[in-house]
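Here you go, one structure.
Omission of a single protein chain aside, the complex is shown with its protein chains in their original locations.
Chain IDs A and B follow the sequence of writing; residue 1 opens each chain.
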Amino acid sequence: MGEVILTMKDIDKSFPGVHALDHVDLEVRKGEVLALMGENGAGKSTLMKVLTGIYKKDSGTITYEGKEVEFSNTREAQDAGIVIVHQELNMLSHLTVAQNIFIGREFKKGIRIDDKKMNEEAKKLFDRMNIDIDPREMMGRLTVGKQQMCEIAKAISHDAKVIIFDEPSAALTETEIQELFKIIRDLKEKGIGIVYISHRMDEIKVITDRVTVMRDGSYVGTLITKDSTKDDIINMMVGRVIYEDPKTESTVPKDAPVVLKVEHLNAGKMVQDVSFELHKGEILGFSGLMGAGRTETARALFGADPMDSGDIYVNGKKVTIKSPQDAVKCGIGYLSEDRKRYGIVVQKSVAENTTMATLEQYMKGIFIDKKKEKEVAEKYVESLATKTPDVDQLVVNLSGGNQQKVVIAKWLTRDCDILIFDEPTRGIDVGAKNEIYKLMNSLAAEGKAIIMISSEMTEILRMSDRIVVMCEGKKTGELDISEATQENIMNMATREIE
Amino acid sequence: MSSGRFLTQGQKTRNLIEVGGRRVEKIKQNPFVKKVGFNRIVLCFVLILMYGLFCVLTQGKFAGMQRILSALNYAYFLGFLSLGVTFVIATGGIDFSIGPVMFCCALVSGYSLTAHGVPMGAAIVISIFVGLAFGLFNGYLVAYWSVPSFITSMASMNIAKGLASVFTKTQSVSWPQATAEGGWYRSLIKVGDIPVGLFIFLAVAIVCAIILNKTKIGRYILSLGSNKEAVRLSGVDVKKWEMISYIICGLLVGIGAIFYVAAYTTVQPGYGDQYNNEAIAGCVMGGTSMAGGLASISGTVIGVFIIALLQEGILALGFTKDYQLIITGVIVIAAVFSDVVARRRKN
Partner (left out) sequence: MANKTTQTAGTKRSTIDRLGGQKFIVLLVVIALFIFFSVMSPNFRKYTTFVNILDFSYYITLMAIGVAFPLMTGGVDLSIGTGLVCYSLVGGYLIVYQGWPTWAGMLVSILMGCAVGVLNGCLVALMDLPPFLATLCTCMITRGLGSIIVGGFGISWPAAAAEGGWFRSIFKIQVNGTNIPIGFIWIILLVILMTFVLNHTKIGRYTLAIGSNKEATRLSGVNVKFYHIFAYVISGFFAGLAAISYSAIFATVQPGSGAGFELEAIGGAIIGGVSMSGGAGSITGTLAGVFVICMLKTGLPFIGLTANWQQIITGFVLIAAVLVDILKRKNEKM
């Protein structure tokens, strides 16, 4: 085990209303891979952003190569040798691969940028990584996996001493992940310290030396990977609350009628020939890795994106859905993964958001009946236990969980029979998560049919009656909850399709 | 927190709610509506202060009724443009073809009146119709083809100018005098010394305020200006409502054209763009956000009065129109920048 190269101690960071990091510690050593684990929203990415100067820390110290440092931007961090491979791809799709890799530090010949040399250097880099990408290709034309590889190549090309991988495998195929591991082992041998952020337990076991776990913005502990079991890590990650009452078998009666049937749905590259059925009172989990095409399937089904072909039957009747309006008419509601962008209108009040999909019910002649609107909004605030001082409150002032409840209320006023929850608990704190779960269960018990897209395995296993697994735009499996395990779901989600 | 047996988590969540609660409480003490009201109060003060300043600077010459009526004449047509563009800006778009389109309306209808002998009533209808047509054109391109609104503005500005010139054969058009046949339209702004125009303008502004705040149209326009995609995913036909905002704008521009000729009678083709900035200035000064989603009709009305007073004052002080161009430009930059700062602080 090498010497310590980077120490973060007592890092504290608050955003308005959220204590994002609560005195967190982290230690990275030369030539080791440190896993940084935690649920979504545990603060891993925030911690790394503090390290690389994107956010300013409120308190705490960062010691790097024996000196206390504070970077004011990523450039400084890069120059010092700390680079991050971002979870979101930071690419410039109109520029070539080589131009992307060397952006901000181009080789120059006089005032001229030496593109030839950049291409050569990029080629050398790829050769060293043993991957085959043409440096002159436009970034936007590459597959997501290749783009990720370019990001990694960019990080390596900085002569970094510490490289942070922020969920690098999420968009990669199994073979690409193997490539990635080879690269990481190679870097490790060269004495580079690596922070590897991931949700995927199997990867952690294979590639990492130590595991640091975070939960709700706090430091929980650090384990030696080979001395600890999966359960040890999971217990540290989630506490016990999340594992309360996992479903063991479906609660849906065998003869429950089919309310939604999708046949051979095609929409672009990300949705290829997807078919499934949804029963009354059922929660159908959609599992898969990031970029598997689950959200795209939901959006095509909802008419938010155009579909190329396929048949949709609602309550046995064939329907044409070309726009969200059509979908809403068929009784389908969609709760987007990205609430702020697609779910709520943040500058409007709770009441206005609640009636967004059903405004015609609250009209008195040509005027909006604000009294009636308010009553309905209040009714749902009460029944969903939304925490807001009153319904005139702007949604922007509510917490994530309560915003989600407002979106749910919007679809309940519409009396939708089919609800699509896309990552329903993303960015919501643990307590509120449980409330959302309870709510979904009671909705299902009332006879609503629910499609739940989730990247959190625990959520899928806890909530679903049946599970559909997708990989690279195709449906790769369907499981009853009684036969579902993390392993067989992950197996299907990473299957190579030929 | 109902099932909070886990001390650390339970506490954390409670803290959060408390934090949220405190924030919410703070906002409640100082409600948003009140803040908008505060803006308007400040604007009113500015208006009065400006009037006082001009009176002092012109050694009292400015205080006469004549100047006020003259400023009002300017405020009417500008007010209609400004009200119209408020709807467009509320959707997060922009329309700076309004000035030239207003001239196009006045020229096309005026030329029909003088050269083709169309009756006055029909001429007014034509003017409104031309305004509507441009609104439809802009709205259709922006909403259904996602052409950036400033591009459609630029294009329709040129089209309006060109069309008006072609139609009138590049001649200026003079609408009839008050005493001439069909001169009744001039009483739209003034009967004797009673500023009828003010009442009409305020009535239209009230209707606009009702549309914006109390009807489905306004609700959807403001919502889609704030987050178009979320509204679309709620099953609302956002394209339709976005287009309607441009059509409302066109309609008001068509009416504005009538008030322009009622005040000044003569229109010349090829001009009108200086009014764009003034109308937009009135609107953004009044608290309508360029980012969309936030609009205030009463703010726009006060903003327009300020601009009209400014123009009258500048002329009274013996400066040319050119100074007004510069001052309006600076006002718009300042107003929009303060909006940007306010939004930055919120995030």
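We adopt the following convention: contacts are C-beta pairs under 8 Å (C-beta built on N, C-alpha and C of every residue); 3 or more make two chains touch, one makes a residue touch a chain.
Only a predicted model underlies this, so the values are computations on that prediction, with no experimental measurement involved.
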Omitted chain - touching chains that are shown: A, B
Touch with the omitted chain, as defined above, among B:N73, B:T152 or B:N227: B:T152
Contacting the left-out chain in the complete assembly, out of A:L36, A:V50, A:L142 or A:V345: A:L142
Sole contact to the chain not displayed, among A:S93, A:N130, A:Q178 or A:S442: A:S93
Chain B, residues in touch with the chain not shown (by the definition above): 94, 96, 141, 145-148, 150-152, 154-159, 161-163, 165-166, 170, 273-274, 276-277, 280, 290, 320-326, 328-330, 332-333, 336-337, 340, 344
Touching residues on chain A - with respect to the absent chain: 54, 73-75, 78-79, 86, 90-95, 99, 103-106, 108, 111-113, 115, 132-134, 137, 140-143, 145-146, 173, 175-176, 268, 498
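Keep in mind that, in the parts below, only the chains that are shown with their structure count from here on.
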In the complex, chain A residues that touch chain B: 16-19, 216, 218, 239-241, 302, 304, 323-325, 327-329, 334, 336, 341-348, 352, 356-357, 359-360, 363, 366-368, 370, 387-389, 393-394, 396-399, 410, 414, 429-432, 434
Chain B - residues contacting chain A, complex: 1, 3-4, 6, 8-10, 12-13, 15-17, 19-21, 23-25, 27-28, 32, 210, 214-216, 219-220, 222-223, 226-227, 229-237, 293-294, 346
